Structures are given as C-alpha cells and as structure tokens.
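A single protein chain has been omitted; all remaining protein chains appear in their positions.
Right, subunit A next:
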Amino acid sequence: MRLTAEGLAARRGEDLLFSDISFDLGAGEGLILTGRNGSGKSTLLRVIAGLLRAERGAVTWHSSGDGPIRAGEACHYLGHRNAMKAELSVEENLGFWKSFFGDFKGGTGISAAEAADRVGLGGITHLPFGYLSAGQQRRMAFAKLLVSYRPVWILDEPTAALDARAEATFADLIREHLGRGGILLAATHQPLGLEGMRELRMTGFAGVAGEFGA
C-alpha cells in the first residue's frame, strides 16, 4: 500500500498557493503539515482527499494486486466541520456513517458503541449530537474514523477544542492506526505527541499571506 503525490500544485484565487509538492507514504508512515494560517495546509489535505482539483499533479493510491485508484476512496477525512447531524443521536450518526462508508479492503471497523468507548465517551451515545460540548463533538467525530476501516487518515486540525487527556487519547489511537499499517496525514499547530513523523513545512505564497494577516 502506498499513497503517492507527484508535483501537486493548487490555486487559491489568482495565484498558486503551493506547487511541486511530492511525497510517497508507505504503511505505518505519517506526514505532519505545519505552517502559518493560510499557508495552504487545509487546501493540500483537500486536494489529497479529492475534494479540490489539483492545478497540476496527481495523488494515487496503490495497493498490492490492484491498479492505482482515486486516493479519496482509501481515505478518512476529518475536516474542520464534524460531519455529524445535531438532530440525530450520536449512535444514529455513527451507525449511519458505519453503514454508508462500508469497509475498505483489508480491515473492518468497530461498532458505534465501541468507537464511542475508545474516545472515552462510552455512556452518552443516546444523546443528540447537538447536546454535546464542542470537545465532546470533536471526539465523537474522531470516533467516526474507527467505525469503518480506511487505510489513510487525513486529519485537519484534529485536536482543536480538546483537552490534554483527549489529545493523548487521540495520539494513542493514531499510533494504533499506524501500528496496523495505516497512513496518517495531519495538519496541526499543536504537537500531537507522535514521534518519527515526517514534517512538511508549508509557507504559502510569500507575502500574500502576510497581507491577509495584517
């Protein structure tokens, strides 16, 4: 299993936000994107997930035996928004995503109740998602990654709104995922407490980001 990106470039408005980004990740490897606000971390992650069209370059997923496929199908994407419905209970939300996602070849997900347990919120799956606090919602959104199997996790600021203990729980879950041969791509400001990750420092289009910040 390999996730490869070759010569990626993406446009935001008129200018290229980044260009010529290439990487090659194999089983158990992770890539952390760092950089200032507006440097293109989220854009790069969305390009990899197939949600934004790359200006140049391509991302492909190779698995043993089959030809390369669209990378998005092998990925879990946890964006800024949690993709959970406030009106439905946590159990209904997780149950829906479990059956909608299905499992990618090579693994199986765990049940909704177990997944909630793993993120430390076992007893409250009957509550509507909207009743939970911001941090709890984020943890439940993370539980969504566990209910179905995908070899690649794409996490955009996964630890926003989280306390230190939840961060440690996340780091454990990520380590476990990598240990089983998964691949991680994450954009973050906080150190996730993971060792041996490769780091990609994004700079954005020099000068323009500064203008926006002022």
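In this text, contacts are C-beta pairs under 8 Å (C-beta built on N, C-alpha and C of every residue); 3 or more make two chains touch, one makes a residue touch a chain; residues count from 1.
Everything below uses one rule, namely that contacts and distances are computed from a predicted model.
Engineer: The complex has one chain missing from view, so what does its UniProt entry call it, picking from "ABC transporter permease", "AzlC family protein", "Cytochrome c oxidase subunit 2" or "Heme exporter protein B"?
Structural biologist: "Heme exporter protein B"
Engineer: Which is it among A:37, A:99, A:190 or A:203 that touches the chain not included here?
Structural biologist: Only one of A:37, A:99, A:190 or A:203 touches the chain omitted from view, namely A:99.
Engineer: For the chain that's not shown, point to the residue among A:80, A:126 or A:165 touching it.
Structural biologist: Per the contact definition at the top, the residue touching the missing chain is A:80.
Engineer: Which of these touches the unseen chain: A:28, A:72, A:106 or A:135?
Structural biologist: Hidden-chain contact among the options goes to A:72.
Engineer: Over the whole complex, note the residues of subunit A touching the chain we left out.
Structural biologist: Subunit A touches the missing chain through residues 46, 49-53, 70, 72-73, 75, 77, 79-88, 92, 95-97, 99-101.
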